[in-house]
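The complex appears here without one of its protein chains, the remainder shown in place.
Moving on, here comes chain A:
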Amino acid sequence: MSVLIFAELDEGKLKKSSQEAIFYGSKVAGMMGTSATAVVIGAADQGELATAGRFGATKVLHAADGKLNEPNGMAYASVVAAAAQQEGAKVVVLAKSSLGDAMAARLAGKLKAGLAPNVIELPDMSSGFRVKTSIYTGKAFAFNELKADVKILAIKKNTIATEETDATATVENFAPSLNDADFALRVTNTEKATGDVLLPEADLVVSAGRGLKGPENWGIVEDLAKALHAATACSKPVSDLDWRPHHEHVGQTGIKVSPNLYIAAGISGAIQHLAGVNSSKVIVVINKDPDAPFFKSADYGIVGDVFEVLPKLTKAVQAL
């Protein structure tokens, strides 16, 4: 009956978003009077796996078959479905990510589960099972009643503030039989930025728009991001102009982010851009145009030249 959480690895470590998912899942388990079990897939050492306990999981099922070393949404979904069956889980929690999204849908199909995407709060189980989700790209919220026997909750970043204890989880090997059909895709090449803070995972984001005037000027954006340990992002025109790669584009048709801090430099704040960032906790807008619509949605604003303001901010951060 336990609550099952899929916890994603990044280079052998539990991702921060997955720690949130484990904590969230353990809270749901508490509400249901049961325990939380995490499923981890891929190579990781026992010590790292046991840290799932710090966020509330009592048990970790570790699927370590070598075929699962590379992320694979279809195969991973089959593993989680097998784990859900073994544990009799009625609630499956995972963090939204490229991999998590791909898995959630396949899982919903396998388990005929009610899937709530973009969950932003703990469920209300006072009558039925109701979860609050973000819709219209953050322009509104919906309270979803999940009617199916099995429920899948895909949680957004910053849905819950984690608390840690010094508990450790017991780790069990989990080796369900794997289905060849799940390995039908052949990945021929992977290009991934290394060393950078991944945008969907980032607590702090420094984003810039056409006000930067050209890709050659991104140094001042990267400097501030580096000083803050933030991820860099950009507006749609910037990605359309190929000044920055598409995976940095935030907005209605790009990545949706919900960091603690979103700094927007030289972005006017079109409604489609706001949609992708408006669940950020704190928004800072820097623009030379005092009438830029983004100021209306900001917590802090600076009317000024980004070429002067950004280096000043970088210096101030370095002086902290």
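Quick note on the criterion: a residue touches a chain if its C-beta (ideal position, glycine included) is under 8 Å from a C-beta of that chain, and two chains touch if they have at least 3 such contacts; residues count from 1.
Convention: contacts and distances are computed from a predicted model.
Undergrad: Identify the UniProt protein name of the omitted chain, choosing among "Electron transfer flavoprotein subunit beta", "Molybdopterin synthase catalytic subunit", "Endonuclease/Exonuclease/phosphatase family protein" or "ABC-2 type transport system ATP-binding protein".
TA: "Electron transfer flavoprotein subunit beta"
Undergrad: Among A:7, A:116, A:220 or A:264, which one is in touch with the chain left out?
TA: A:116
Undergrad: For chain A, which residues touch the unseen chain?
TA: 73-74, 97-98, 101-102, 104-106, 108-110, 112-118, 130, 132, 134-148, 181, 184-193, 196, 198-201, 203-204, 228, 245-247, 252-253, 256, 260-261, 271-272, 275, 278-279, 281-285, 295-305, 308-309, 312-313, 315-317, 319-320
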